[in-house]
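Shown here: the complex without one of its protein chains, the others still in place.
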Amino acid sequence: MAKMSYNRKANLQRIALLTPGVLLFGIFNFLPLVALLGLSLVDWPGVGSADFVGLENFRKLALEPYYRDQFVNALVQNIWMFVLIIGSMLLLGSLLALLLSFGTNGRGAYRAIYFLPYPLAGAAVAFLLDLMVQPRGAINTFFVKTLGWWDAPIGFLGDTDLALPTLAMFYAWHRMSFAIVLILSAIVGVRVILLEAAMLDGASRWRMLKAVVFPVLAPAFVLITVIVMVDVFNNADYTLLLMGPEAGPLRSTDVLGTFLFRTSFGGSATSVNVNFGMAAAIGLVTAILILPAALFLALKNLRKD
Amino acid sequence: MHKIFSLSRKEQLAVQFILIAWACVVLIPLGVAVINSFKPNLGEVYRAPLALPSEWTWSNYAEAWVGANFGGYFLNSAIVSLSVVVIVCFCASTTAFVLVRMPFRGSALLFACFMIGVIIPIRLALAPLFTIVKGLGLLDTLTGLILVQSASMMPVAVFILTAFLKSVPSELEDAARMDGALPFQIYWRVVLPLIRPALATVALLSFVQAWNEYFLPLIFLQSSELYPLTLGIAEFRAQFSVQWHLMFAGILIMLAPTVIAFLLASRQFIEGLTQGGVKE
């Protein structure tokens, strides 16, 4: 046999280079995403045979009280949680970033400290902050025993009204530096223009901020909002870790992620009411909910290069 | 620095007050964890959670490491995270190399498929993913977990590496082609050294993500001897939720590697945060 030409060898090697990545991503990421479409049309507890039911899962989700009530409850609470998180991140994040952009003493140290929670695992953050807010934890001890401001300890995570906001604050504590970094880099990026404009018309600092800094914050705000939104609507780690799949107390911390988890694997070992088809339908609906935001993000990133 | 950014004495005071306040919010939980993890007994933790230990001791760490099997969990986390880093760096760089430098009919479509992975989080496809892993007999194995976690990092890694590769001129690779180097040789001897900065970002990002991942191990592991730290600590809490001094020690054991990684490479970290911000 003749020696293989360069082009032939190059072609074979190209295929060989492409194969591992494509197989890995294809089997364990792309295929499941595509399979959502098919799986959402069947009724299947995960073992045994699957029954084709058409759009029945979606109908149940919209109309049947058992699913509808859970879905609506999870969705509303998910939105509430998102609003709390994004509100605190944008407000506090902007304030802190703005203060850091001035000639503040110790800026480097503050930035390093603020960034510290970012690389921590969600599981560690959840348990750490849980220990802080426990009735016998540091916060209650401080306000009840040390200061004497509170008569009795507050059970943050045991209260149906407080549990969800508390989890939202955990999230904000963990991810605040993300907002700070993005907003700060937007402010720093405008610095030269700001300087020149300030020199030219000698405007007051507040007017400068309003005229020059705030407009450039808009893109950073949008980016933070979109990223946090995609995350909060699919990632229910805090609830799962601290409240379990039943999202107690009384499902007051239930979000779409926990609802999806419960539907796939049940709330406890004895659950019988599990349905992979329904889980796929919930996943698909959630995907459609966050798709506009996610698409926006992807297009923005693609335009960049 | 221009005077518009400099602060008067009074302003500096107000600004410092706010900045210190948030620094306290960040540092106090971590500080409380540190001091309480060195306390000799549980009573002291409950009695005075904000006080320093009466006597500093490492015994909680030893107890968590051996007694609560954090040593084993730590090893599993290390195996999973390091494998994910190696697999993601290799697979994403070869994929990005072919997509950018040796495009073919359909390569744009393939790239679009990867971008779908960036857009739609894999968690939403929990049910089909579980079915596939189970069908391959990889349920409750570290191999299965490693593959799933690696695949979940692929879209972002491919995205970062293709963007980087597009930004560097291809003359080096052209020169290697002129000299008769085949794609394997070009990849290994020319491209890999070239993309090292972006690869470092990808490695860091996938290490931290893999180390911190809770959800995927929760779904795909059942045997506690395979648990990574994220599951191990949840397991520990479920059994001994009152043993706060051990919990604190365990939490700190778990935080150590990513905090060290952050301290060693804070610059790449922040870069990765803005580049990889596509997916959290």
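Every chain is named by a letter (A and B) in the order it is written, and numbering of its residues begins at 1.
In this section, contacts are C-beta pairs under 8 Å (C-beta built on N, C-alpha and C of every residue); 3 or more make two chains touch, one makes a residue touch a chain.
The rule is short, and it goes like this: contacts and distances are computed from a predicted model.
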Chain excluded from display, named as in UniProt, from "Aminomethyltransferase", "Succinate--CoA ligase [ADP-forming] subunit beta", "Lipopolysaccharide kinase (Kdo/WaaP) family protein" or "Maltose/maltodextrin import ATP-binding protein MalK": "Maltose/maltodextrin import ATP-binding protein MalK"
Touching the absent chain when the full complex is considered, from B:L161, B:A176 or B:I251: B:A176
Contact footprint on subunit A, counting only the chain that is left out: 5-7, 10
Residue ranges of subunit B at the interface with the undisplayed chain: 169, 171-172, 174-182, 185, 189-190, 193-194
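Keep in mind that, in the parts below, only the chains that are shown with their structure count from here on.
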Centre distance in Å when subunit A and subunit B are each reduced to the mean of their C-alpha atoms: 15
Complex contact set, residues of subunit A against subunit B: 6, 9-10, 13-14, 16-18, 20-22, 24-33, 35-36, 39, 46, 92, 95-96, 99-106, 110, 112-124, 127-129, 131-132, 136-138, 141-142, 146, 173, 175-176, 178, 181-182, 185, 194-195, 198-199, 205, 208, 223, 227-228, 230-231, 234-235, 237, 240-241, 257, 260-261, 264-265, 276-277, 279-280, 283-284, 286-287, 291, 294-295, 297-298, 301-302, 304-305
Residues of subunit B defined as touching subunit A within the complex: 1-2, 4-7, 12, 15-16, 18-19, 22-23, 25-30, 32-33, 46, 48-50, 87, 90-92, 94-95, 97-98, 102, 104, 110, 113-133, 136, 147-148, 150-152, 154-155, 158-159, 163, 166-167, 180, 182-184, 187, 208, 211-212, 214-215, 218-219, 229-230, 233-234, 237, 244, 247-248, 251, 254-255, 258-259, 261-262, 266, 269-270, 273-274, 277-280
